[in-house]
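Heads up, one of the protein chains got dropped from this complex, but the rest are sitting where they should.
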Amino acid sequence: MDLEHALHDGGYATLTEVSGEAAMAKLETEPNVRALITDINLKNEASGWDVARRARELFPDLPVIYVTSVAAEEWTSQGVPRSLLIQKPFAAAQITTAVSQLLNATKAVPTPNPSKANSGSFDQPRS
Amino acid sequence: MDLEHALHDGGYATLTEVSGEAAMAKLETEPNVRALITDINLKNEASGWDVARRARELFPDLPVIYVTSVAAEEWTSQGVPRSLLIQKPFAAAQITTAVSQLLNATKAVPTPNPSKANSGSFDQPRS
Amino acid sequence: MDLEHALHDGGYATLTEVSGEAAMAKLETEPNVRALITDINLKNEASGWDVARRARELFPDLPVIYVTSVAAEEWTSQGVPRSLLIQKPFAAAQITTAVSQLLNATKAVPTPNPSKANSGSFDQPRS
Amino acid sequence: MDLEHALHDGGYATLTEVSGEAAMAKLETEPNVRALITDINLKNEASGWDVARRARELFPDLPVIYVTSVAAEEWTSQGVPRSLLIQKPFAAAQITTAVSQLLNATKAVPTPNPSKANSGSFDQPRS
Amino acid sequence: MDLEHALHDGGYATLTEVSGEAAMAKLETEPNVRALITDINLKNEASGWDVARRARELFPDLPVIYVTSVAAEEWTSQGVPRSLLIQKPFAAAQITTAVSQLLNATKAVPTPNPSKANSGSFDQPRS
Partner (left out) sequence: MDLEHALHDGGYATLTEVSGEAAMAKLETEPNVRALITDINLKNEASGWDVARRARELFPDLPVIYVTSVAAEEWTSQGVPRSLLIQKPFAAAQITTAVSQLLNATKAVPTPNPSKANSGSFDQPRS
């Protein structure tokens, strides 16, 4: 997949989930997430807008990048602050630049917000 | 009221509504809105987060400023892009500077987004 | 006049010229200019776009603000870098905030660019 | 050529013209342009400053990057708003970062401005 | 004094100290500071550069504004990140805009950094 390949080339490791629900579950149990890249229209109920809101509840400073071919105009009302939206089709360099730029603008490593996390979820994967 | 007084001193006219629901109704019938300033915890159901999302659906480039004493930490997940959050208590100059700065960064007068508005609502007040 | 009144209230002194040609002549003989505010459609030939280009030749870091009711869409192709465009009608606070914000972002007092000025023009008004 | 090679490596496709006049003609007939990179001193009459102004008339939000070894100081008076100037010699990464950063800051795919285009020119190459 | 008058007009309260040493002592015992405005050349040993560094150790997100007529060129090597430098003479609006702009860009009320404060100093004025 192009997007992951671009990130690996830039030195990033990636975790991929097939639905918004799975991504949100992963965010709750994975303390080492450094950025979220999400499509808007996902399998099942949750949209990329939902995933990003949940991600920011858990990691208040998390860089968020939306990629979409159809929902760009909703960003102004549905996106989170300080996020970027990249329209498809995109070039590989847009993705690595976006992630790097947002990470470099973050003063510190995003830290989990314990008050919003499910109890214990950062130590043990959920069953 | 301090906030309105500050805006009038800066040369702005204001429209005030007592609930989020009333503010959203006003936004649908009032084509000349240039910025939204909203508290987070409002009378009734709708929060300031809801009002701002609806405002941006109607006016995609509308400057949005949240003022709050209790909900600042939710801004990162609930705020709209390119918005500002001002914590209470604030100084009058913070409000006029925030509105002016966001207006000056907007390339053009915010224009209603006709596809999202209720039919006819920009010409006639709703009953 | 509203615009000048707003600037005086903010602690600024103003020089006003009635045409683009007069403004450009003034810029060449006046070393203490700190910012330019110009309408686009001016008396005579020169437009506000022309005045701003000449001003930036003379003072490379000069804050530039355009105010206009009719030519806003031309800013993207005719404006100078790091300028602001304010649409009429505007509130007084937009003007003082714009000038202050641009001045505060300038690292040093704008200095005349001697290589572009007419010889001797900073000491003596031109005949 | 270094610049094009850098862009291709970043996942971008390029169109190259040998003069400013040819570039401006291409811009009028090519609706899929996403960014302009131009030298300042070009063959024939038109300069890079001219090409960028024409490009922005046609595509108001188009990312514009100037590359030059000799004319950098003119950018402040001759460049278009929200453009970048890269001095020669440059590193490949400067070009891909500049294009990606400007594209990612653009809310939507740059769309042609039909009112400024020659009639019909977006459908058929000009003879 | 002009600077304080401008701030009071904008709705701000001010604390003034006559030396850098006194300002640093005040910062250690005063948890409600929201911004620092400092001249560079101060009475006694400590400079404005020193005061700002100490202020940021105590309040990591504190807005910092330097005002100076003589030391502007040192800002690039001696200033703290995300600070502003305003050259004297300045207009009143520059000060209120600078403070307001920096406060509005701060996500939360600046909180004291307890690990850097002297023990107990936030509860009791020092003798």
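Observations on the model:
We just call them A, B, C, D and E in the order they show up, numbering each chain from 1.
Basically, a contact is a pair of C-beta atoms (placed from the backbone, for glycine too) under 8 Å apart; a residue touches a chain by one contact, two chains touch by 3 or more.
Quick caveat, the model's predicted, so the values are computed rather than measured.
Interchain touches from the omitted chain, evaluated on the whole complex, reach A, D, E. Per the touch definition above, the residue from D:T38, D:Q78 or D:Q101 contacting the chain not shown is D:Q101. Annotation for subunit A: contacts to the undisplayed chain at residues 9-12, 96-97, 99-101, 103-105, 107-109. Seen across the whole complex, the unshown chain contacts subunit E at 52-57, 60-61, 73, 75-83. Interface residues of subunit D facing the missing partner chain: 2, 6, 72-73, 75-76, 84-87, 90-94, 96-98, 101.
Here is the rule we use: only the chains that are shown with their structure count from here on.
Of all residue numbers used at the contact between subunit B and subunit C, under half are used by both chains, marking a mostly different-residue interface. Put simply, the chain farthest from subunit A by mean CA position is C.
On a Cα centroid basis, the chain most remote from subunit D in this structure is E.
Averaged C-alpha coordinates put the centre of subunit B at 31 Å from the centre of subunit E. Taking each chain's centre as the average of its CA atoms, subunit A and subunit C sit 43 Å apart. Subunit B and subunit D, compared by their mean Cα positions, are separated by 36 Å. Of all residues in subunit D, none touches two or more other chains.
In terms of inter-chain touching, the protein chains here follow a pattern that is not a line, ring, star or complete graph. Taken together, the chains touch in the following pairs: A-B, A-D, B-C, B-E, C-D, C-E.
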